[in-house]
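In this view, the complex is presented without one of its protein chains, the others remaining in place.
After this line comes subunit A, so read on.
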Amino acid sequence: MTAKLNVIIIDDEPIVGKRLKPALDKIGCDVEFFTNPLEAVARLEEKEFNIVVADIRMEGMDGIELLERVQAKYPRTKVIMITGYATLEMAREAQAKGAFDFIAKPFKPADLREIIAKAAESLGVSDIR
């Protein structure tokens, strides 16, 4: 499968989108970025994304709740959780609730690209690198 991968990034820190969007655009992803999780949820109501990258701690809605909503509506969507406050409990909760992967900030765009590639592979998209 060589279709373009739709990715939505949700993080209340604008710098995250500023850094990650071009890095993912470069590997052929179609990326949308939101700083407001409620606006992101509204967008997710309209469109199914292949991959959701969401911060855990956000104003308005936390990433775990967002993960549950995405899982309920789009079971095939891969959700990657990111956080600056990673703990063992949080990692296990995210994993148990169906997160595809969990990564602690700070990370390099290349680290996320690697996880996106794995998620793409599990979705049957092989030309992401």
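Structure notes:
The rule we apply is simple: a residue touches a chain if its C-beta (ideal position, glycine included) is under 8 Å from a C-beta of that chain, and two chains touch if they have at least 3 such contacts; residues count from 1.
Definition applied: contacts and distances are computed from a predicted model.
Only one of "Putative permease", "Cytidylate kinase-like family protein", "ABC-2 family transporter" or "Na+/H+ antiporter MnhB subunit-related protein" fits the UniProt record of the hidden chain, and that name is "Cytidylate kinase-like family protein". When the full complex is taken into account, the listed residue touching the unshown chain is A:92, out of A:4, A:26 or A:92. Hidden from this view is one chain, which touches subunit A at 86-88, 91-93, 95-96, 98-99, 101-104, 107, 111, 114-115.
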